[in-house]
Each structure stands twice: as C-alpha cells, then as structure tokens.
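Showing just some of the chains, left in place.
Each chain gets a letter, A and B, in the order it is written, and its residues are counted from 1.
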C-alpha cells in the first residue's frame, strides 16, 4: 500500500476531491498546513511595521491506496490541481506497511 | 463641593463678559443655578448614560482594541489588566481618589497654595455625599461616577505600552501608585475649579487632553523605555492576532467617546451636542487622513490604519471639544491624523523604543496636538466659543500646562517604576514571556476552538 500526500492550493480542494471521487477513492484525510516553495508570499504592514508572509496556506491531502492504483490517483490529483502557476503544489508517494480499520479490526489492503 | 466644569464657564465669563458668543450660554446655564440649584433630570439622564458609555470604552472597548493587537498567547493578560484596573480604581476612587481630585477645601480663585495642587480628604469614602447632594444640575454622586470612569480608563490606556511582558502584580502596584501620584494632582490642578493651578491660568482642557491623554502617553513612553522591548522586537514579526477584535474595540471606543466628550459638559444642551459633533468630525477626518497617507505610502489602506486614525482624532479633539466649532474639528482631525501617523510609524522606528500598542504615538501625541490647537480653534474667529485673550496667549498657556504635565508625569512615572522594580520586579521571566502571559500568569488560554 502507498501513501499519496498532495500539498495543494486551498482553492483547488473541491476539484481535487471530485477527481478523487471519480477515480474511485473514498477515504482521505485533509490537514491545513502552511507551505513555502518557489511561490513568493506577500507583505503585511501593521502601523508601518512590515511583515514578510512567505508561508502560504495550503491543504495537505493524504490518501492511502493499493499499490496498483497509485498512478491513477497521482494522475487524477495532478490534473485537478494543475493551474500552471507557481505554487500549484507537490505530491509525495511513500510506502505503507500496514493498515488497520479500527471499527472491524481488518488489516492490510482490505482495510483501506 | 464646588462644581468644576460649570465653574469653568463662569470663570471664562468673568474675564470676558463682553464676549458675544458666551453670554447666551452663560445665561442659559447660570440662571437656573442662581434661581435654585436644582437637579435637571435631562442632564442627569445624559450623564448617567455618559457614565455607562465611558465605562463601556474600557469594558470591553479598550480591552478589545488592545487585546486584538497582541499575540494570541497574551490576549487574556490584556483583558485581565483592563478589568482588574476597573475594579482597583473604583475602590481607590471611593476610598480617597475622588476626594483628593475634587475636594475644594482651602481653594480660592487667584490664590496658589497647596490646595491648588491637591485636594483634601473631606469626601474620602464619599463622606457627606448622599443621593440628595447636588453639584450644579446633577447629583454629586453622579459626578463621582462619571469622573470615576475617566480615572479608570487613564491607567488602562498605559497598559498598551508594556503589553506582553509586565508582571501582573507589578502592573497593579504601578497603576495604583500612578493614579495617586500623577492622575489625582493633575486632575485637581486642571478641573477642580477656582484656585486650581492650571484652572486659574485659564488652561482649556475640556474632557482630558492633559489630564487623560498627555499623562497616559508620557507615562507610556517612559514605561516602555524602562521595561525594555519585547523579546524578539523588532526582528520577530508580531502581527495582531485578531484584527476583528481590534476593530470591534475601535467601534466601542468611538461610540463611547460620545459620552466622554459629550458628557463632559455635564448637561444635555447645545454645547454637549456640539462637543459630540466635533468629536465625530475629528474622528472621521483623522481616520480618513491616516487611511490616505497609508494608501499613498504603501499602496494599500489598512483597517488598522483607519482604526488608529480614528482613535488619534478622538484623543486629539478631547481637550478642545467643548470650545471649538465644526471647522476646529476638521482641523484637529487632519492634524492629529497626520502627526500621530508619523509618531507611531517612522518616528517610533527611528527612535527604537517598543511602545507596543502606540500609546505615546496616538494618545500622547494626539493629546498634545489637541491641547495646543484648542488654544487656536477655540477662538471665535475659527468658529469656537471664544477665548479669554489672544490666540498666542492661550496657546502659550496650553503649551505651558502640557509641558509641565509632561515633565512631572515623566519624573514621577520613572520613580514609581524604579520602586516597583525593586519591590516585585517589573518584568516576567524570559520563559514566561515566550510561553505567553495567559498561561504563565493567569493559567488560562484565550481560545480552545
């Protein structure tokens, strides 16, 4: 099993979720994060004191899938989150050893 | 007890009976008083309301205005300080504060003696004051309440300068001592009536440019220098944690100021209404001015700038609001918007002190601007009610009183700070400061959303 972790713009979350649903992915976990990459942030000024805000709000989507669905899911996310502008985000893929469904105690792929 | 503000008018009248604009006002005010010193229910209604409005400025107005500007971990410490001051000052005001500020025993017009600087204890614990006692057209006990709300907000204003780093115990001791040693005498000299030092000079301070804003502003400047900057200042960004809270507080301060200035006439009449009108005009003009300066400077007008401008305009018009006309309101609004902007941004950064929430830049400087300009726009030529003498003479008197107050306040504040530091220490531990005062001093957190 694999963990697919996508860091995307908040604005694209709904599209990505639709794309995932279309790709047959039901389960996912979202976290509000802040990201810094090539995208430059903005300046906030409070009574003349300037603050460089270069950590921008992003959404992290984590999806665990069976190995053979990784490519489809990555493709779905890439397509839906793509705007072509700096800051579109990244996808990381990593290995997962085991999954447990707490409700039933099932383990492995059937628990996803 | 002698009644300050109405005396103020009578006193002006004494020296300028010919002044056309004053006569009618005097007639309206003095006649009923001479005929029978009776409570006016309309005036009483308005001063009851004004007392509620001015209390509202501190609870929760100022607390929210300041609280929104600090970091999340310190928000409760600000609210705590404002509310605790309301409690402590009320008790002090009852015990002897009101008496020392407004007792007139031994005072006489034109005579400068000890009682020109400080009142006695004849009304300590409100001794002799019942619900039947009268002061001009309102009950004496109402004068006590109304003035109490001013005594509460003045030390509360100072809180903004040492935000995020002062010990709560030190804050309480400092504020109590400061109220007694700075606020009470300055208030007495300015507002207690014939025989008061500033009063006899003819100083114009309608609702507290000197008594409230200059004292608080200068104390703030001294305090932030003595206590030192917040850890990380100015390199660590410390943006406001909740601008919506700050703006909410601004609205409450703005509305409450109708009572602060409008109530200081101690009557419900055209002068009170004019005070409210010029208050609004100055606030609006200063807010607009600050916003435009920011817009030009940074390409973006900010809501914090707009709000701060409004407060600057409100502070500045305070000493003048009872003597100027609409044009004076416009002028004071414009001047304070521009000058306080400069003092709170470029000047503060150049000088390097950490007046965390700009108490000096807004209240100190605003109070000074208004105190001086009251001597200009009070003149009939500018639509004011008319001055005792020339503009230059009046401005001189205003400058003198402002300067004396500033020097006196700075010296005493410095002394109190050193004493409190020796006694309990002014500043929290570095660890407590980085954890935040809410958890380390009060054992609470602002939000568990």
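Throughout what follows, contacts are C-beta pairs under 8 Å (C-beta built on N, C-alpha and C of every residue); 3 or more make two chains touch, one makes a residue touch a chain.
Worth saying up front: this structure is predicted, and the values here are computed from it rather than measured.
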| item | value |
| --- | --- |
| Subunit counts for every protein chain kind in the full complex | A x3, B x3 |
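In this text, only the chains that are shown with their structure count from here on.
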| item | value |
| --- | --- |
| Length of the line joining the C-alpha centres of chain A and chain B, rounded to whole Å | 53 |
| Residues of chain B that touch chain A when the two form their complex | 234, 237, 239-240, 294, 298, 300, 302, 304-305, 308, 344-346, 348-349, 358 |
| Contact set on chain A toward chain B in their complex | 44-49, 51-52 |
